[in-house]
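Could you have a look at this structure, given as structure tokens, before my questions?
Left out: one protein chain. Kept in place: all the others.
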Amino acid sequence: MRDIISKSFGWAYLIFIYGFIFLPVAVLVLFSFQDGRLPVPPFNGFSTQWYEAVFADRKLMAALGNSFLVATGSSILACLLGFLAAYALARYKLPGSALQRGLLIAPMTVSYLIIALGLLAVLNAMKIPLSLWTVGIGHVVINLPLCFAIIYASMGDHHINIERAARDLGANDLKVMALVTAPMLMPSILAAFFLSVTFSWDEFIIAFLLSRFDVTLPVEIWSMLRSGLNPKTNAIGSLVFLVSVAVLLVLELALFGRNRKT
Amino acid sequence: MTTTTLEDRERRKAWGFVAPALLWTLAFFVVPFVYMAALSLWSRQGRDIVHVWNLDNYLRFFSESALLRGLTNSLEITITVTILSVLLAYPLAWIIAERVPKRLQRMALILAILPFWTSYVVRSYSWLLVLSKGGVINQALMGIGLIAEPLEIASNRTATVIGFVHFFVMLLTLTIYSNLIQLSPNYRRAAADLGANAFQTFWHVILPLTLPGIMTGAFLTFVLCIGDYITPQILGGNNELVLPQIIMLQIGRRADFPMAAALSIILMLTVTAAYVLCARWLRIERA
Partner (left out) sequence: MTRSFEGAAARRFFMSTIALGALAAGQANATEELNALVWCDHTDPALIEPFETANDVKVNLKEYEGTGAGISILEQSQPGDWDVMVIDAVDVHRVIDMGVLGEMPANALPSADLFPELVMNDNNTKDGKTYAITEKFGYNTISYDKTKVDPKDMEDLSVIWSDKYKGRIALYDYYLPMIGLVQLGLGKKTADLSDADMPAIEEKLAAMKAASKQVSDVVSSQTALATGEVDILVGGGEWITASLAKDKPNLDWTVPKQGAVRWAQSIAVMKDSKNPDLALKFVQYILSPEGQARLATSSCYWGMPTNQKAGEHLDGEQKKALRWDDQAGYLKNTQLYPIPSAELDKKMQDAWTNMMQQ
């Protein structure tokens, strides 16, 4: 009896919490098909006009491309720097390694707004013009700690013997890293990479403060929002959501499938 | 003798590997931060920044109630959000880890964090539409006759908190779940053998063991929440301002970088204080 109560309570909770989690997304997607200018109830009817408007919007499409460039570029660099640092700190005894680890992790505990402001102030002082590059620099700053932490955490000592064996066979450090360590750590490197891409893709305040003419998607959406109510916002939001979910599922199936094989 | 030179060479190589990341962090994080700290001790007079060291910006912060209120608003909202998010996320993570069959767990978890991939800006705006007087919630509740007057849940603190909690429930479910599944079932069995009931097992065994996971998630929530500009700006209706909004006002309307820097340092110190409070639970470890 008690079991039934606790079970039904559990189910009720699940329904409630999943409902809460999906409510804004469901409403977002629903009203992206609104036939009319206002993305609010009542729902007037089904129309795909706002999706057409999204694809016809040159600025929005450019922002999409910019976001893609910044996200992949900054994530690759963050993963590379993070991997090298993790390798050095996990495999060698360096003086002050605790301090170094702390320094590399530090940006994680600082609000993005502060990182952006600091960079903006310094760039201004050095008279460096803002561009997508400066946004990318900011995104590497926020993603480097993440990549470092994830990759460092997965560098188990049990890999050392394999690396040593490779070195005994005459491979130099770079070769060991590229051909032995990196492939062994590929799952966590990929995890770090995709997490970085996700963060960079959706990051607003750094991209907002450090960009000029070429902006990323969140900034473009923000200025779209400032120019008034419009189901186009819903349409681009839904599109980004559906595409990311599709990518996520493909990755999940690919990675999950491989996990099962080994 | 040869060993030391070998060690030296190895060490130099290691420095070579770690240097790029360290230099990047120094150049684009530490230097800007130090510059900002210095900036906060200067002040803006008319159109120029006066390079005279003083504490004026900080004194102004503590003497002007509108600015100070920014910090207290931020703290109140952030603490409410953190507590609510933990309370809502823990049961979900628990049910997924303990009640959902193993092969469905990943699916359930992914489902729970799926909305994470809608754009953050769009999600906040979507909440605004959901919560408004003519929005889905009020329409539904009035439709089934539960309420006669629409609830005032948009453009105020409630809306900001709901928007935040939505995001952080997803994040916390992830961190708490990963903590829960690392627990060995032996603990529970041992506790049961010692005569503990389900509640006692949870309270004395499971909860303490998952505390590090909770605290890591809670700290992350705190940092992200207190520094966020978008959610309060879109959902709060400017009925009160949080610290990031006040910082943005300094840059946007006044170009007052010194004041913005001082407010940022204050925000930063607040986060540091929170870190010190939960430091003993926060660690990154190698597997």
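Letters are used for the chains, namely A and B, taken in the order the chains are written, and counting of residues starts over at 1 for each.
Operating definition for what follows: a residue touches a chain if its C-beta (ideal position, glycine included) is under 8 Å from a C-beta of that chain, and two chains touch if they have at least 3 such contacts.
All values reported here derive from a predicted model rather than from experimental measurement.
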Selected from B:Asn54, B:Gln182, B:Gln200 or B:Asn238 as touching the chain missing from the view: B:Asn238
Option touching the unshown chain, where B:Ser155, B:Asn179 or B:Thr216 are the choices: B:Ser155
Residues belonging to chain A that touch the chain removed from view: 36-38, 40, 58-59, 62, 65-66, 68-69, 72-73, 120, 124, 127, 129, 183, 212-213, 223, 225-229, 258
Residues of chain B (touch criterion as defined above) contacting the omitted chain: 46-47, 64-66, 69-70, 73, 125, 128-129, 132-135, 152, 154-156, 234, 237-241, 246, 249, 251-255
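What we mean here is this: only the chains that are shown with their structure count from here on.
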Interfacial residue positions of chain B with respect to chain A in the complex: 10-11, 13-18, 20-22, 24-26, 28-33, 35-36, 39, 88, 91-92, 95, 99, 106, 110-112, 114-123, 125-127, 129-130, 132, 134-137, 139, 166, 169-170, 223-224, 226-230, 234, 244, 247-248, 251, 257, 260-261, 264, 267-268, 271-272, 275, 284-287
Touching residues (chain side chain A, partner chain B) in the complex: 10, 13-14, 17-18, 20-25, 27-28, 31, 39-41, 81-82, 84-85, 87-92, 94, 100-101, 103-115, 117-119, 121-122, 125, 137-138, 140-141, 144, 148-149, 152-157, 173, 198, 202, 204-205, 209, 217-218, 221-222, 225, 233-234, 236-238, 240-241, 244-245, 248, 252, 256
